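With one protein chain withheld, the remaining protein chains of the complex are depicted in position.
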Amino acid sequence: MQQIFQRIAWLPFVAAAAILFYAARDLPTIADPNAPASTHVSPRYIESAVAETGAANMVTAVLADYRAYDTLGETVVILTAGLACLLVLGAFTPARSGPTEKKATPYEFGSDIVDATSRLLIPFISLFAFYVVVHGHTSPGGGFQGGAICAAAIILVRLVRGRAPAFRLLPTYTVAIGSIGVLVYTGTGLVSLFFEKNFLDYSGLPLPFHGGHLREMGSLSVETGVFITVTAVMVLIFDVLTMGSEE
Amino acid sequence: MEAETLSFVNYCLAASLFLIGLYGILARPHLVRKLMAMNILQVAVIVFFIILGYKSDATPPIVRHGDETPIARNYINPLPHTLMLTAIVVSVSTTGVALALLIRIHRRFGTLDESELMEKLK
Partner (left out) sequence: MIAPIVTLFLAMMVLCAIAALQVSDLLGAVVIFGAFSFFSAIFFTLLGALDVAFTEAAIGAAITTVFFVSAIYRTHRKVT
């Protein structure tokens, strides 16, 4: 029975290929400005993004201002993925090693050239990560990109120096930092509730700005929360994946 | 090449990327390869959405410095980009959790090959 399944396994695959290639003839021409994707909803966002939100980067304006609730859900998804990794591999208790667990060796390169180069690069990488987050309004960037770059800097330190690096973060602290990021995000939304506006409505924040500037500050605080969470969870997943039977 | 044929070729390449990912999930017995194929599947979907949002003679969706009233014809559609940002981050989260599960499976059974796993699970 298994053999028959393996023989005909390519048949539904060919059927799916035929259907997709046949349907591709009816899709709108690429780069057509009158395609349905470009004429119904998006002109409203393109034309009023700067005037209403004060952000020149339309993607950040939609992500952090018009659709801030979806971004809250996404940030919680990232945090949940980090917690799920922690739960599966059990980094709080000493892991039971199975029959084929390799003897955990120290995880470092140990080469002098890589060490010296990384010492030069890491401050610039971290600074660039902060720059990308803060300039998310006027240039390509935002919370996710900055978080990934900062996590890459910290992971670089771990790769070069092994288990006892300069940024010493146990999984306890990393989970706490990730949760603080989500708290910052939700807190920004809840503050508006106290001033008789909707959840995540930035015009209710008690800051001395008006109009577009106020919404810009609101989305900046939200992007900071996203940055903190993304950095912490990426470093947490890396730690959990490389932790051996030793502590 | 006229625009219609070139569009069809591009859509077919994006669809074939999707099908390569699907084939990898179905036909490769090793679990890490299945995971890589799932990632290829996700990137194929992102490619398709970004292709849908493109306009000819338009700039990326960042308002230029002196432009007071942006006209929608001159800027690329920013809505698919927003959705795909979410999709990329969700895909890396899923990959992280799946890799943690794979390490756990390997620690318990000693192998990552699907056929050997089916034998050991009986």
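Things to note:
Should a chain be cited, it is by its letter among A and B, assigned in written order, with residues numbered from 1 in that chain.
In this section, contacts are C-beta pairs under 8 Å (C-beta built on N, C-alpha and C of every residue); 3 or more make two chains touch, one makes a residue touch a chain.
Here the structure is a predicted model, which is why all the values come from computation and not from measurement.
The residue from A:G54, A:G82, A:G141 or A:G189 that touches the chain not shown here is A:G141. Residues 1, 3, 6-7, 9-10, 13-14, 16-17, 20-21, 23-24, 28-30, 32-33, 36-37, 39-40, 43, 46-47, 50-51, 53-54, 56, 58-62, 76, 80-81, 84-85, 88-89, 92, 95-96, 99, 102-103, 106, 112-113 of subunit B touch the missing chain (whole complex, contact as defined above).
For subunit A, the residues in touch with the chain missing from this view are 30-31, 57, 59-60, 102, 132, 140-142, 144-145, 148-149, 151-152, 155, 159, 234, 237-238, 241-242, 244.
Keep this in mind: only the chains that are shown with their structure count from here on.
For this pair, subunit A with subunit B, the centres built from the Cα atoms lie 16 Å apart.
In the complex of the two chains, the subunit B residues touching subunit A come out as 3-4, 6-8, 10-12, 15-16, 18-19, 22-23, 26-27, 51-56, 58, 60-63, 69-73, 75, 77-82, 85-86, 88-90, 92-94, 96-97, 99-101, 103-104, 106-110. Contact residues on subunit A toward subunit B in their complex (touch as defined above): 9, 13, 16-17, 20-21, 24-25, 27-33, 35, 37-38, 41-43, 45-47, 49-50, 56-59, 62-63, 67, 70-71, 74, 77-78, 80-82, 84-85, 88-89, 95, 97-101, 138-140, 142, 144, 230, 233-234, 237, 240-241.
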